[in-house]
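Apart from one protein chain that is not included, each protein chain of the complex appears where it belongs.
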Amino acid sequence: MARHTIDVLTRSLDPVVVPSGSCADMIVNHYPELLAHDAAYHDRAVELASRTYELSQFLVDVLGVTDTGARETDSLVYHASCHGLRGLCLRDQPRALLRTAAGEQCTDLPGAETCCGFGGLFAVKMPSISGAMLQAKLDEIEASGADAVVAADISCLMHIGGGLHRRGSRVRVRHLADVLAGPPDA
Amino acid sequence: MTPRERILAAVRDGLLRAELPGASDDRPAYRGLAWNPDGGSLVERFTRALTALTGHVDEAVHPAAIADAIVRIAMLYHATSYLSWDEQELGCLDLVGLLGSRGLRRVTYDLPADPTTRDEAVRALEPVPLGLTGATAALADCGALVLVSGPGRGRLASLLPPVHVALLNPNVLYPSLAALLDARPDLVDQGSSMVIVAGPSRTADIEMTLTHGVHGPKHVHVILTA
Partner (left out) sequence: MPDAPSSPRHPAPPAQAPAAAAAFYARVDAALADKALHRALSLTTGRLAGGLTSAFAALPDGEALRDAARRIRAHTIAHLDRYLVQFSEQAERRGCQLHWADTAADASRIVVEIAQANGISLAVKSKSMLSEEIELNAAFESAGIRVVETDLGEFVVQVGGDKPSHIIMPIVHRSREYVAALFRDKLGASNTDVADVPAMTAFARRVLRQEFVRAGMGVSGVNLAVADTGSLCLVSNEGNGRLTTTLPRVHVALVGLERIVPTAADLGVVLQLLARSATGQAMPVYTSILTGPRRARVDNGVTGEPDGPDQLHVVIVDNGRSRLLGSDLAEILYCVRCGACLNICPVYRHIGGHAYGGVYPGPVGSVVTPGLMGLDQWSELPHASTLCGACRDVCPVRIDLPHLLLKLRERGVAEDRAPFWLQIGMRVFSAVATRPRLYAWLGRVAALLGAAASRDGWLTRLPGPLSGWTTSRDFPVPAKRSFTDLWREKTAKGRRTL
């Protein structure tokens, strides 16, 4: 799969922008190591890693943009997805964008930087632990009173959203890109 | 092959394949900063740090005043006997005599090697209520005393009794452990035991409830001399 992805993404030299911290982390930090002994792909993996960015990272660090014009009406609470946060050091970029789009209406969850319990296959290999971590995250989200929880990774959001729906909660899940895009075109 | 040879061979063999990120051949050199966030002299910092740990700091310069201070502390805890470093190690002339005349009796000991008599000797020391030591050095940043064992400087005086009184000359006060080890690298090897003592013994094992005086002393009093 890594080789295929590299084949596809090295057809051009444009920056690759990924709306997912864990996917971007995989390409940037793990592809070169995964293919360390693959003569044909290693250099291409390194080259690709050098121009791959997570969405908020690209907007803020590369384009210098913190204002996409969107202004948020929902009250939001922010969950910092782990791989983007720690693998790509995305501490400030998503928050900078959210500050512009939502101002005081967006706050960090108290445990914003605590893992939600998705962890990829962990969610189905260790469902009871994953479920327990999820419940802790959902309790915090509901206690915040926010309309929606926002994160930059759809994987966290599927897991959190699935849990919120199971609980019958009215809290919605929003992806960062969704917030930054503003309301849909007329 | 002896176990030593076998293990060393296994280690050397392992090193041929070991993946050790961040390893280098040269010994790393790091010198900790002498750091002073809240300002103040070494004595002020030391006092603040030790007081925060529920230790007590007093001042007394002349032998008579030092004896007075020790007697006051002994009366707080109804102590009439004590274990102690030898006089010349305390840095206070005739202290034992002065304390004796005020009703405080020194219990001397030298633990015998023979198991049976050693046991008896230890049992005799256990009930002694107060221990008196000097201080080989002290650390201002964490309010700690540094006690190095040696002839006339037993370990038990600062360990067995529930009250520990230490005479500290401020001229052996260092900003930090790093500063001490820099200035006195020889200290570690001067005795069989070098112990850094930061306040009274404590535990939070039961429901994270902090309690003092578990095995070591419950009360630590430092008297700054000179």
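Read from first to last, the chains carry the letters A and B; within each, the first residue is number 1.
Here, a residue touches a chain if its C-beta (ideal position, glycine included) is under 8 Å from a C-beta of that chain, and two chains touch if they have at least 3 such contacts.
Computed from a predicted model, the values in this text were never measured in an experiment.
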Per the touch definition above, residue among A:V28, A:C82, A:L98 or A:V149 touching the missing chain: A:C82
Residues in subunit B touching the chain absent from view: 2-4, 6-8, 10-28, 30, 32-33, 35, 37, 49, 109-111, 113, 115, 118-119, 122-123, 126, 139, 141-142, 144, 149-156, 159-160, 177-178, 181-182, 185, 188-189, 191-209, 211, 213-217
Missing-partner contacts on subunit A, residue numbers: 1, 4, 35-38, 68, 82-83, 85-87, 113-115, 117-136, 158-159, 161-163, 165-166, 180-182, 185
